[in-house]
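Complex shown without one protein chain; remaining protein chains in place.
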Amino acid sequence: MGDGDRNNLTPDVGELVDQYRSARLSRRRFMGRMTALGFSVPAAASILAACGDDDDSPSVDEPDEPDETEVPPSEPVAMEPIQGGTLREGYNRDVSPHDPLTTNWYDPAFFAIYEAIMSNDPNGSDVPQFASDFSVSDDGLEYRFTIPDGKLSHSGGTIDAAKVAEFYRTVQQESFVAGLAAPVDTYEADGNQVVMKMKNPWIGALGPHKTGYWRIINIDTWKQARGDGGESTYGTESADGTGPFTHEAWEPGSRVLVKRWDDYPGSQTPFFENKGPAYLDAIEWTVITEAGQRATQIENGDIDTLINPAHQDIERLESNSDLTVTRYPEWSGFMLTMNRDYPELFGDRETRQGLSHALDREGMVNAILAGNGAATYGPFPTTDRNYEPAVEEFNRFDVDLANKRLDDAGWTGGDSVRERNGTAFSFEYIVEDESVQVSVAEAVAEQFRTIGVQANLAVRDRAVVFEDQSGEGREAAAMSGFFWLWPIPLDVLILFSGSGFIPVPNFSHAVEPRIDAAIAAWQQSATAAEAQAAASEFQLAWAEELPYLSIMNQNATFVKNNRVHGWQPFVWNLYPYYNDTWIEG
Amino acid sequence: MRRIASRSLYMLLILALSSIAVFYAIRLSGGDATAARLPASASAEDRAQFRDQLGLDDPVYEQYFRYMGRVVQGDFGSSITNNAKISNLVKEHGRNSLVLGASAFVLVFAIGVPLGVLAAVRRNRSADAGIMTFSVVGMAIPNFWLALLAVWLFASTLGWLPSAGCCGIKQLILPASVLALEGIALTVRMTRSAMLENLGADFVRTLRAGGLSELRVIGRHVLRNAMVPIVSLAGLRIGQIVGYALVVETIFGWPGLGQVLVTAVLRRDYPVAQFFSLVLIAVVVASNWLADVGYTVVNPRLRRA
Partner (left out) sequence: MPTDPEAARYLREWDDRLQDYEDRQRITAVRQLLRRMGRNRLLLIGTVLGFVVLFLGLFGPVISGVDYRTQSFRNIHRPPFSEGHLLGTDELGRDIAIRLFIGIRVSLLVAAGVTTLALVAGVLLGMTGGWTGGWTDRAVRGGVDFVWGFPLILVAVLFAGGLGEGLFPVILAVGLVNTAAIARVVRGEVLVLKQREFIEAAHAAGVSTVRIMGRHVVPNILAPTMVLASYYVAVAVVAEAALSFVGLGAQPPLPSLGRMVSDGRNFLRVNHWEATIPGLAIVMLVLSVSLIGDGLRDVFDPRLRHEAKGVEE
C-alpha cells in the first residue's frame, strides 16, 4: 500500500533522462522508452528538449534499432475498420453548451461537432483542417487560409471564406477569451481565402485558432438562435458545425449524444486516415463527476473510453490487459490566487515567497496525484517545449526559510496566527468542489497553518467559484486553486497575469511590470528564439514575483478499451478526434 | 365529501404559500444572476441594463407575480448557468425521476408487506426477530452510505451492475433498492403491528371457530383489514422517496429532478432551483393530500364529518 511504488512515472522518466544525459541511451531509444511509458511522441520530444537536447547533443547511433519515434504505440494496422456502433465515452466534468462563442470550457464533443481551421498533428506541427492550405507573408503580418469549395454546415448552409471571416470577427467581439489572439487585427474574406491581418508579427498566431473557442460554426444559425436578454438556444438545443458528427442531445449533468453526419464533405486533415464520414454511428458522453466511479465503469465495460480517471485508480487500470492508458503531461496546473486587493496580506513579495516555501509540492504530487503529475515551481509544466528549468531555483520546500521570510516581512507570532500591524494573517480560501482540488486546498491550508497562516476553506460549485473569488467587496482575501488544460500555457497565462485582464481572468489583480513586459515580448516574437527568450523571462518573473503560487501539474489521462481503434488522443490537441475511431464487433 | 373538498382547498393554499416561501428563500440566497449569464468582463452598466431588462431590481412581490404569471402560461424560463430550457429539463429529468421513484415505491410494498406479514404470523420466533432486526438496522443505515457500499460490492467488486448512469433496468436496480430501503423497513413495522392488532380481533376468533383455514383467515380477512392503514398512508411514502431522491440521484448520477435541484442550488441557478423546488413540493403536498383522502375514504367516521 506504499505511496512510493504507486508513483512509477516520475522516477522512471527521471532515470531515463539521466541515462540519456549521460549518453547511455540514444535519442531514439529514449523516445521509444518514453512512449512505452505512455508518453506521446511530442511529449517525449518536449522532455528531450527540456533536458537540453539539440542537434549536437551527445547521442549514440544505433542504426539497427527499429524506428519507434514515428508511430505512436497503437493497435496493429492490419485490421479493417468496422462501420457502425456507438462509442460510449466517460467524461470527468459536467458538459458545457456546444457554443464556442460563449462557453468558458470546451468539451470533447467540440472535436466531433466542429472543426478548427488548423490543427496540430501528432508531432505538434501545424496542419490544415477546415482549410485546405495556408500561408504566411514574409513579414509575418498576413495569414491566408484557403477554404475549399463545397464546405457545408450540418444545417446545409454553405461555409465559405466570407462566413468563416464573419465568424472570426464575431469571436473578436463576443468571446471572453478573444484577448488570447490580441495581436490579430482583422479578418477579411478574399475570394476563397480568409485573410488574417496582424497588428504585429507573432509566431503564436495560429495557437488560439486551433482551440475550441475558434472552432468554426455557422454564424447565421448562431445569430438566429439568439433571443433578446442574452438567452440563446444555440449549443443547448442545437449546434451547427462542420465536423463529422451532429448535435443530437445535450443533457447537463448527464450526457451528450452526437450522431454521424452522413453528408460530411470530408476532411483535409493530413493525419486522418479516414477522409470521409465517420465510422461510428454515434458517440455518447456520460458525465461521471464521481471520481471513484469512472474507473469502475470502464472496467465493467459500461463505457469504452474514459477521460481522466481518478489518479489513485490509474495504476490498477494500467495493469488491466483489456485497457490502454495514455498519460500526457499537459498543462493542467494547480495555482493559488492571492488577491492583491488585500495588500496588507499579499502586497509584498517577501510574504508571497514565504507562503510558497511552505509548500511540499513533491509530497502533494505523490499523495494527492498518486504520482500522476509533477511539482511546478514556475507557471509551465516541466515538459513544455518552452520550459525554463531555472525556475526550480525558486519556491523550494523549506519551512525554515518560509518562517524566516514571513519574520522578515514583519509577520510576528509564528506559533498561532501571525500578525502584522494589527492585521491577522487569515483569509478565505475558495476552492472548487471537486475531490482533487479540495484535497489540494486542505493540504495547502494545513501547510500554511504550520507557519502561522490561517486559510479558511470555502468549497464552492465550479459555476460560482470564479464569481466568488473575483466578487467585489469581499471581507476576506480570496484564494483559489484551479486548473486549466491548454496546449500552449503562455497564451492562457496571459489572461491570468496580464495587467490588462483585471479583474477577470486576472483573479489575483496583480500588476507585475516584469510579467507585462514578457507578455509583450511574447506577442511580438517573430522567431522561435525570441519566443523562447520571452517565455523564459515570463517564467522567471512568475517564479520570483509570484502573481500566483504554482503548485503542481497533473497529467491528462486517457483510457480506452482495446476494442476501440483509431482513438488516439495526443498532447497538443486536448481531446482526440473521432474521424478514425471504430469499435471491434 | 365536504372533508375531501376542504382538504383540497387547504392543499392549494399550502402550495401557494410554499411557492412564495421558495421564491423569497431563493431571492435571499444571493448570487448575481448577471454574473452567470453575462461574460465576466461585462461592465457595470451592462450589468445594470441586464438587471433592468430582467426586472431583477423590482420589489420581490412584483417579480413573484410576474414569475407565477409566466409559469401558469407554461413559460418556465431557462437555466442561467447553461441556458438549458427548464421545460426540457423537467421533461427529461422528470421522466427519469418518475421511473426511479415509482420503482422504489413498488419495491417498498412488494417487499415490505410480505415481510411484515411473515413477521406477524411468526411472532416471537426467529423469522420475526430476523425481520425486525433488519427493519431496525434498515432505518438506521443512511442511504448515501448504503449507496456507496452497494456500488462497491455490486459494481466494483462483483461487476454485476453498473455503478451509475441511466436509464436501463440494470442501472435502475441499485438506486431504486437504496431509495426503497427505509420505506421497506417502515412498511415492515407498520404491516406487522397492523396484522397483530387484527389477529387479536374478535372477528378472527369467530372465523377460526367457523372452521376457516388459517391461510384463508390471514390471507383473506386479516391482511385485508391490516392493509387499510398501510395503503391509505402510501402517499406519505411518496413524500419520503422524493426527499431522499435528492441525495440518491446525486450519488448514482441518475439524471432526475433531485440531482438537477441540488446542482442548481449549489450553482445559484435560481430559475432552475425555484422551479424544481416547486415541482418537488407540489409532488409532496399532492401525495400528502392523497394520504389524507385515502384515510378519509377508508375511515367512515371521518367521511361523515
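Annotations
Going in written order, the chains are labelled A and B, and every chain counts its residues from 1.
The rule is simple: contacts are C-beta pairs under 8 Å (C-beta built on N, C-alpha and C of every residue); 3 or more make two chains touch, one makes a residue touch a chain.
A quick note: this is a predicted structure, and the numbers were derived from the prediction, not measured.
For the chain left out of this panel, the touching residue among B:Gln63, B:Ser156 or B:Asn225 is B:Ser156.
The residue touching the chain not shown here, chosen from A:Leu87, A:Ala441 or A:Ile519, is A:Ala441. Check A:Glu290, A:Glu330 or A:Glu512 against the missing chain and you find that the one touching it is A:Glu290. Of the listed positions A:Ile368, A:Val391, A:Ile451 or A:Val465, the one in contact with the omitted chain in the full complex is A:Ile368.
In the full complex, subunit B touches the hidden chain at residues 10, 14-15, 17-18, 21-22, 25-26, 28-30, 136-137, 139-145, 148-149, 151-152, 156, 239-240, 242-244, 246-247, 250, 261-262, 265-266, 268, 273, 277, 280-281, 284-285, 288.
Where subunit A meets the chain that is not shown, the touching residues are 1, 3, 290-292, 295, 310, 312-313, 316, 360, 363-364, 366-368, 433, 435, 438-439, 441-443, 445-447, 449, 457-459.
Operating definition for what follows: only the chains that are shown with their structure count from here on.
Taken together, the subunit A residues at the contact with subunit B in this complex read 94, 96-97, 102, 176, 228-233, 235-237, 250-255, 286-290, 293, 296-297, 299-300, 302, 433, 460-461, 463-464, 466-467, 470-471, 503-505. On the side of subunit B, the complex with subunit A involves touching residues 31-32, 35-41, 50, 53-54, 78-79, 81-85, 88-89, 92, 151, 155-156, 159, 162-166, 251, 253, 255, 259-260, 263, 266-269.
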